[in-house]
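For this depiction, one protein chain was excluded, whereas all remaining protein chains were kept in their positions.
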Amino acid sequence: MSLNGYWYLILAAVLFCIGALGVLVRRNVLVMFMCIELMLNAANLTFVTFSRMLGDIGGQVLVFFVLVVAAAEVVVGLGIVVAIFRRRASTTADDLHILKG
Amino acid sequence: MVHAAFLMPLLPLVGFVVLAFGGRRLGDPLAGWVGTAAVTGSFVAACVTIAGLAGMAEHSRHFTQTYFTWIPVGGLQVKAAILVDPLSMTMCMFVTGVSALIHLYSIGYMKGDGDYPKFFVYLNLFVFSMLVLVLANNLLLTFVGWEGVGLCSYWLIAYWFDRDTAASAGKKAFLYNRVGDAGFLVAMFLIFSKTGTLTYRTLFALPLHHLLGPGAAAAAVLLLFLGATGKSAQIPLFNWLPDAMEGPTPVSALIHAATMVTAGVYLMARVAPLLELSGDARLVIAVIGGATAFVAATIACAQQDIKKVLAFSTVSQIGYMVLAVGCRAYVAAIFLMVAHAFYKGLLFLGAGSVIHGLGGEQDLKRMGALRRFMPLTFATYIFAWLAIAGVPPFDGFWAKGDVLDNAWAAHPALWGLGVLTALLTAYYMSRLFFLAFTGRARWDDPAQRAHHPPHESPWVMTLPLVVLAVAAAAGFVIDLPWAHHDSLVGWLAPVFAHDLYQAHQATPTQVALGVVDAVVAVLGVGIGWALWRNRTERPLLENRFLQRVWFWDDAYDTLFGRPGQAMARFAAVVVDGRLIDGAVNGAAALVRATGSGVRRLQTGYVRNYALGIAVGVVAVIAFMASRTWI
Partner (left out) sequence: MLAATHPTFPDVIVFVLSAVVILAGAVGVVASANPVHAALSLVATLFGVAVLFVEQDANFLAAVQVIVYAGAIVVLFLFVIMFLGVDRRENIEVEPLRGQRPLAFALMAAVLGLVIALAASAHWVTGAHAVSGSTSTGHHTNVYLLGKSVFTTYLWAFEITAGLLVIAVVGAVVLARRPPPVREDEAEGRRAPVGEARDGGERGDGGERGDGGERGEVADVSTHEEVVG
């Protein structure tokens, strides 16, 4: 009833790579976080696709849990972001570079 | 009875252990008595053993006692075992006998020394090592004893180690011996590689003509002889012996006169079957012996220190023994060795008595007129003096005569050299005697005040002198030239049976040679008396060339000492400082450089680290792809 699985997989791969690119290139911490969400979504899409291709409910269960954990992760991550950047002028990841060799 | 042989080395070893652990508590003089008792026990055991040996049938007169297998490695089977046969027992008898006397003497001589027990510790260990050397049944165990005596010699020469000269003398002795030991080792390697065994009896039973070609035999013999020159102070390794006089006089008497320095001659006698294989090697040995005897005798004529005269005299006398060995006269060499032990021991002990009596004075020019003050020493010294000069009927005349007879038969030129040396020997010993015991009492000069007039030594010191004097006078009975089989010749026949070479000269020739020896001896004594009776200085006869040992030490210093130091400096500065330290520090520098290079990866930016992760991801996926597609 829908397209062959590999289209979805290719789409998910592209989405993943765009997200990874965003993590590497953007400096704003929040945007970096959003790119991570993109990567997670790409993974979710892949899982659902595999679930459909194999007729296995396990993939969807896994997506379910990924969703939950992603939510928890966002909560804690944003809490950290708030704690660090509370009194700063900008939320740039490059500001935290003191721990260097 | 012959089974008591194990007691011979065991008792001094026990003495050593007891004194090493408890010597300090025993103290002066009890430690000395313990040491003396140990060695005397060893002498008694030797007597018992030799009696048992004499009771055995002549053709099988040997006995091996094995204690344990020391090195069981494939083809090399070395046992810790002793070989009791006429040669080794002869050596043991006079080694233990003279050692016991000198231990007794040392009780008196070393009295009052701060480290009294230590002396006897070393002496006992020395006697043990010497017995191991003499009794060993294989070359390697002999080498163990060899090294042991070298070590004890080092310790005893440098006994008063806070004296710079003594410490250097000890080092010098050890180093010279080391050079010789290298020769010994290489000889052992050669012999083992060619024959597969190091045990004497097994080795000599093999067909050595086939196994060792002439070249290899000569090499083995000469390498062993190199070791012997080191231990017995012959050319080219003799310079250490005069310096070794820094040690206490009993040490000089025991180690550097009677026992250790004869070890080299013993070794050559022991491997006589090897010597039989190479006439060239024997010639070299004889020439070196004769040359050493002559050179040392000339040097002794010019020395002022009483002990140095005796040291060079020792070198000279051992030269005679080596000459005998080179002429295949092994029995004569052993006879001279025994006689020499008696009279040289007596000479040294007497000198020690003089030194002790004068409160430490060793310069001949400052002695004199001791006849009145030390009569017993004086009397016994006459025996030794006449014995070494070769005046009949003392044993020196017979022993040296034996050697010279064989030299005449083998190499007449060397006989001539030997006779000349005998003249010199008589001369310088007379010089020593007259300077020390007669003439004006120079120790009483206002310019050189002694604190008290010389006194005779205590009984512990004079008793050995008397015993040795008797031996020097009567010892000749062990090898009278006309008592063939009942003498030393017959006794040692089982050992040297095939190699026994006694000059079977016509009796007239023997008598003629004997007369020559006697005349030369008396002539030498006479010249000495005439020249030195009243004078104390004769610059022409005591010139610098002779006093400086023919500048031998200086030559070695220039040839070996300076280059050696230069090499050491090179090694220390260039090799150690620049190469090795450079490599080590360079490794550290390399690590540091790598570290500072790598640390640039730690930029502190999270995004750079994320990039690193991405690189890793690519690497992993590429690896998986390569696995799939290749």
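First chain written, first letter: the chains are A and B, and each begins at residue 1.
The criterion applied here is as follows: a residue touches a chain if its C-beta (ideal position, glycine included) is under 8 Å from a C-beta of that chain, and two chains touch if they have at least 3 such contacts.
Owing to the predicted nature of the structure, the values given are computational and were not obtained by experimental measurement.
Peer 1: For chain B, which residues lie in contact with the unshown chain of the complex?
Peer 2: 603, 605, 607-608, 611, 614-615, 617-618, 621-622, 624-625, 628-629
Peer 1: If the hidden chain were put back, which residues of chain A would touch it?
Peer 2: These residues touch the chain not displayed: 1-11, 13-15, 17-22, 24-28, 30-31, 33-35, 37-38, 41, 44-45, 48-58, 60-61, 63-65, 67-76, 78-83, 85-92, 94-95, 98.
Heads up, the rule we're going with is that only the chains that are shown with their structure count from here on.
Peer 1: Provide the C-alpha centroid distance between chain A and chain B, rounded to the nearest whole angstrom.
Peer 2: Those two chain centres are 91 Å apart.
Peer 1: Quick one: which bits of chain A touch chain B in the complex? Just the residue numbers, please.
Peer 2: 20, 23-25, 27, 93-94, 96-101
Peer 1: Under the stated contact criterion, what part of chain B meets chain A in this complex?
Peer 2: 599-607, 610-611, 614
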